[in-house]
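These notes concern the structure reproduced below.
Below, a portion of the complex is reproduced, with chain positions unchanged.
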Amino acid sequence: MSATPYIKLSDLSARIQQAIASAFAGQSYWVVADVTNYSFYQQRGYHYFDLVEKQDHAGDIIAKVAAVAWGTGANKIKDFERITGQLFKNGINVLVKVAVNYHQVYGLQITLLDIDANFTIGLLEQQKQEILNRLLAENPDFITRVGDRYLTRNNQLPLKPVLQQIAVVTSSNSAGYQDFIHTLHNNRFGYRFVVDNYFTVVQGEVNAEQVQQRFIDIFNSGKPYDAVVLIRGGGAQTDFLIFDTYRLGRTVARFPIPVITGIGHQKNETIVDMMAHTPTKTPTKAAEYIIAHNKAFEDGMVAMQQLILIRSQQLFSAHFQALSAIHTRIVNTSRDMLSTQKDVLAYYNQRMINTAREVLSNRQRALIGLSGQLLSRPQILVANKRNELSNQVANIRSFSRNYFQHKRMGIEHHDTVFKLVSPANILKRGFALVYHKGHITTNAVNIEPGSDISILLSDTALNATVTAKNKRNGTAGPDI
Amino acid sequence: MEQQDLTYEAAYEELRTIAEEIGNESVPVDILAEKVKRAALLIEFCQQKLRSTESEVNKIIKQMEKNASSGK
């Protein structure tokens, strides 16, 4: 044992405290830093976090101080969240006013006194955004952005109905890996899995290339893996940074087998999560997801089986019913048909009976009508003939009466005429006939005074001698 | 006289001829007297003929009517 002089640790810490107090007491500083490793104890209202500063571009941490916020600081954080709508959380780049103090047990600590709400976007987030933008810009073939989601080749791959062949990328000693394997193999459905391990270091940004190599190994194995599971190997919160690297994001995004992540953080989503097929919160959740996926498949099959059973039973009962309906229909219709035919025959039978009799009675009636005509008509005919005969008799009688009358009238006319012109009748009216030399004379040429003439009156003949002869002229004397 | 052979038609025709002859006034009185005498005779003949025919016809008709009415 050497007698090297020493002081007690408490003396040292007291001196550190004194030195820091003399340098920083009563002082405050506005500092720009990223927040990481953040946690909040609700009951006491304490915020614990680390403030870090990273090298530009590379992203390596170059400064890191543990910080606390309580009392006024906690209130300022609440104001910050209220004003910006941004949670005070990992990855944000902040401008904070701090005081520096040293505690003999808890060590160096800076206390957040105020936070500049205007300095909103944290550097980490800005970096992450830059990487995302770069991924989009440089890999348009397999990364696109729709709304606030990223569509990648990987997360557009169809998941097989059953995930049974699985490649796991993780670190061999991680608790997360143990959880995953345990959950997977001890599932209560008895599902079996074939799991191939691709161990690597999955922390520290610098190891991104190694992880990428494991993905290449998986691809080169040629095995028909159903899924690749990427599980974080544990460690501090800052270890997530590997999952926000461009390299790993790109690898996952373009990987041809669906990638399921179980990175095990609670508060933010890494770039790898965004690029992967299915992000889950923890390794256990990843295993549960796989089991649930397979269970859904089996349930689907069982449901289909149930459906087939129900459908075939329905089909049987439908067919039995249809057969029975046809049976009933055939029975009823053939009976109907027979009874209809029977009725029709009965109808014809009755109709024959009725119409045959009707025909005969109509004929009888017609014959009787005709007979009646024949009985009466000859007598009428004879009577008509007889009338005609008597008409002719009457004609002859009246015609002959007229006949005689006309004939008689003709004769009587002649009689009258002759009576008028007969000489005897003329003499009776005072005319006289003159005879000269024994002949009736109508001309006095040969009679001269002294000639003898005889004058015959109606009942007397006178002999006389002419004494004078005068020429008669004009109308003197009696008219003849 | 030839009265036996005389028909009513002939007699009547002669009568009609005589009447026509007398009508043209060129008949001398002595012939006229003769003609009138002939006419009188013909008239008498015709009248008798008519009477006898009529009575005969009437007899037949009466008989006919009797038959006709009795035949009913």
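Think of it as A and B in the order they're written, each chain with its own count starting at 1.
Convention: contacts are C-beta pairs under 8 Å (C-beta built on N, C-alpha and C of every residue); 3 or more make two chains touch, one makes a residue touch a chain.
Not measured: the values here are computed from a predicted model.
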Query raised in the report: Per chain type, how many copies make up the whole complex in this structure file?
Result: A x1, B x6
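Here is the rule we use: only the chains that are shown with their structure count from here on.
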Query raised in the report: Taking each chain's centre as the mean position of its Cα atoms, how many Å separate chain A from chain B?
Result: 126
Report summary line: Within the complex, chain B is touched by chain A residues 386, 389-390, 393, 396-397, 400, 404, 407-408, 410-411, 414-415, 417-418, 421-424, 433, 440, 442
Query raised in the report: Tell me, which parts of chain B touch chain A in their complex?
Result: 12, 15-16, 18-19, 22, 28-30, 32-33, 36, 39-40, 43, 46-47, 50, 53-54, 57-58, 61, 64-65, 68, 71-72
